[in-house]
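To start, the structure under review is shown below, and the notes come after it.
What you see is the complex with one protein chain gone and the rest in place.
Here is chain A:
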Amino acid sequence: MAKRIDVSGLTAYYGSHRAIDDISMTVEPRSVTAFIGPSGCGKSTFLRTLNRMHEVTPGGRVEGKVLLDDENLYGANVDPVAVRRTVGMVFQRPNPFPTMSIFDNVAAGLRLNGKVRKSELAEVVEKSLKGANLWNEVKDRLNKPGSGLSGGQQQRLCIARAIAVEPDVLLMDEPCSALDPISTLAIEDLIGELKERFTIVIVTHNMQQAARVSDRTAFFNLAAVGQPGKLIEIDETERIFANPSVQATEDYISGRFG
């Protein structure tokens, strides 16, 4: 079940360095929201604050509020582990578990959390692999190691692994940057299908990709190197690319800087 994300006044630090400053935005359920902006502007950091992965980095801490359907992820009694089960994540580089087979990789989220029956597991794995458009390619070699797949297949395996635990939100941190155009297309198609069920947030450096897959686009920028990144604007994707309200956005999109 997709959920709405409501961020207000979010500031994230690495030690004493402020990486992103005072970000507020709303991410609509069952939609794709893309984050664009130059390197180092804090897109990925912001993404990682949405499932409390930021604090996994040594020195990482967060101020502000992230409401997931009215529940603050940074509330006093919130368990980060529970948050991450609700808000799944796909990383830049495909990272299947090297010791596990394809089947075990997809089952990892459920199995490592205990409490599943075998018959149920096979069902979930098949459903997730089909959801990630990978089932036909791997159904005959589910017991082979996941690291034997191609890069694009590995990334879809990671997506299958992420959706197997049935999260409400799926965060994707440049999921296609290590992939060739054909694999990228496969993943973009997949994103289009997944948004029927999940709230999707995707970080990308590829503006065409943002234009292709997203409903809304957020542009991040930083004043100078070493300065904290800021949200410049967030709007309908068409509006951002055709007629942005801030000059910096237009400059970035038209390639005048960054």
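A few remarks follow.
Heads up, the rule we're going with is that contacts are C-beta pairs under 8 Å (C-beta built on N, C-alpha and C of every residue); 3 or more make two chains touch, one makes a residue touch a chain; residues count from 1.
One rule holds for everything that comes next: contacts and distances are computed from a predicted model.
Look at the chain that isn't drawn here: its UniProt entry, checked against "Cyclase family protein", "Methanethiol oxidase", "Phosphate transport system permease protein PstA" or "Bifunctional protein PyrR", names it "Phosphate transport system permease protein PstA". Here one chain is not drawn; of A:Ile5, A:Met89, A:Ala218 or A:Ile234, the residue touching it is A:Met89. When you scan A:Val124, A:Leu142 or A:Val165 for touch with the missing chain, the hit is A:Val165. Annotation: of A:Val56, A:Val116, A:Ala223 or A:Ala242, A:Val56 touches the absent chain (contact as defined above).
Considering A:Ser8, A:Ser147, A:Ser177 or A:Asn206, the position touching the chain not shown turns out to be A:Ser147 (whole complex). Here one chain is not drawn; of A:Gly109, A:Pro175 or A:Gly229, the residue touching it is A:Gly109. Across the interface with the omitted chain, chain A contributes residues 51, 53, 56, 58, 81-86, 88-89, 91, 93, 95-99, 108-109, 112-113, 141, 144-145, 147-149, 158, 161-162, 165.
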